[in-house]
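Entry: chain A
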Amino acid sequence: MSWQELLLELTLMPLLAFVIGLAMVLMMRRIAAQIQRRVGPPLLQPIYDIVKLYSKQTQISHGFIHELGIMMAVGGYIAAEALLPVPGMDGLADKGGLITLIYFLMVPTLGMALGVGQCANPNGSIGISRALTAMLAYDIPFVIVVFGVAFHYQTTNLAEIAAIQQAHGVSGWGMMEMPLLALAALFALQGMMGKQPFEVYIAPAEIATGPMVEMSGKFMGGLFVMQSFQYYTAGVLYTILFLGGGENWLTFLPKIFAVVAIPMTIAMLFPRFRTEDLVRLMWKWPVMAGLLGLAFVMN
Partner candidate 1 sequence: MTPLDHLLLLSALTAVFTLAAGNIRSAGWIATLLYAAQGLALVKMWGMGYGPEVADSSISFQLLGQTMHWRFDSLSWFFALITVGAGFFSSWFASGGWADHYRAQGNSLRLFHSALALNVFSMLVLLASGDLLSLFIGWELVSWASFLIMGLASTRAMGYAMRYLTYAIAGAMAILMGIVMVHAQTGSFEFAALAAAVPGMSNGTLWLLLLLFGGGFGVKMALVPVHLWQAKAYAETPGPGAAFLGAISSRMGLFALILVIIQLVGIGRLVGMSIPYTFLDARDLLAWVAVFTMIFPTYIALRQHDARRLLAWHGVGQTGYMLLGVVIMDDLGSAGGLMHVFNYATYQAMLFMSVSAIMYRTGTADLNQLGGLVTRMPLTFIAMLVGIIGLAGLPPMNGFVSKWLIYRSLVAEGMPLLFVGAVIGTLGTILSVYKLIHNSFLGQLRLEHAKVEEAPWSMTLPMLSLAAIVFLTGYFPGVVLDWISALQASVGLPVLAHHLGGVHFAQGGLDMIWINSLLIAGIAIGALIFYSTGRSQRVHQLDNYAGGHFLSADVRYQYSDNFYPGLLHLIGPWYRKSFRWAESALVSLTDALSLAMQGLYRQVQPSIYLLITVVIALSWVNIR
Partner candidate 2 sequence: MNNLILLVVLPLITAFLLPVIDRFSTLAARWSGPLVLLITTFIGASAWLQLGTGAVSLELGGFRPPLGIVLYVDQLALLFAIAVSFGTLLLWPYGNRGGLRQQTLTLLLAGSGSGLALSGDLFNIYVFYELVAVVSYGLAVSLRTPAAFAAAIRYLIISGFGAALSLAGIALIYDATGTLNLAQLAQLAPEKLNDLQGLSAFVLLLIGIGVKAELFPVNTWVPEIYATAPKRVSALLAGLVSKLAVVVILRLLVLIFPQPEAHTLLLVLGILGVLTGELAAWRARDLPRVLAYSSIGQLGIVFIAFSVPGEAGVFAGLAMALHHLLIKPALFLLAERWDGSLAGLTGAAKASPLGAALFVLFSLSLLGIPPLPGFWAKLLVLTSLAQMGAALYYTGAVVIMLGMVLEANYLFRIIARMYQKAPSTGTPPGHGRLDLAISSMLGAGLIAAVFLLAPLADRLQGIAAQTVDVNQYIEAVNPVPTRNPI
């Protein structure tokens, strides 16, 4: 691969991710509206939101770390997208595999945490405390899944994981070969995306949206962008691990949208969990499913 092609891929991958992520945000809102029997926002609403947020008059910065946090939150995801192979583009998937990606995904979280910390708002800090606790909760089942998949395919290279599945057709998909792990991953995904019932770290009525409490204007805009990247990343990652990745965009797009739609449809059905309940739940069912699945994989 020549360097021009690589550069093109590296530019295209985050851009595509951004656009698809925005579409996912829109879809989520539409689903939520459907469940709540509302009309829901128009097609371009996410773009309006971003433009609005970035052009606000009042934009309070609490210092450089506050700003750095937003840069890390957005930049971390931009970088992560280059590690996620999509149809036709592998990016840098061979330079750092699954484990690197998991760590990359912590960079935006840490960035946001730093930024919120600088704001010196106790509500924000409480939100971060809860968010990090939630991370501890859902990451344990998630790493069990990651280990299972990496061990099953004997590689941590995401492009190869997808290629191996595609070689065996639908029956070769991770979901078919490792259903328990796929289930556990779905559970973890719900927590990872911070969707109900696992959104105690935002809890608007209790801690005034937690981490977002001091975020105005383009700070909020940055978080918005980050969220759309996050949806995209979660969808693509799950698709690569369990749904055979993408042979082409036509099959790939429905898969990733479906993955993201599932948490949203479940989200409205449950009341919010308290932090300790969240941890307890995550450490019980998905971990059990994951370990059981792992036992099958290891044999």
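Candidate entries met the following condition: all candidates are chains of the complex that A comes from, given by their letters.
Observations on the structure shown:
Note that a contact is a pair of C-beta atoms (placed from the backbone, for glycine too) under 8 Å apart; a residue touches a chain by one contact, two chains touch by 3 or more; residues count from 1.
If you're wondering where the values come from, they're calculated on a predicted model, not measured in any experiment.
Shown alone here is chain A; of the other chains of the complex, listed as 1 or 2, the one that touches it is 1.
Within the complex formed with candidate 1, the chain A residues making contact are 10, 14, 54-56, 58-63, 65, 67, 70-80, 82-83, 92, 94-100, 103-104, 106-107, 110, 113-114, 117-123, 125-126, 128-130, 132-133, 135-136, 139-140, 143-144, 147-148, 150-151, 154-157, 160, 200, 208, 217-219, 221-222, 225, 274-276, 278-280, 294, 298.
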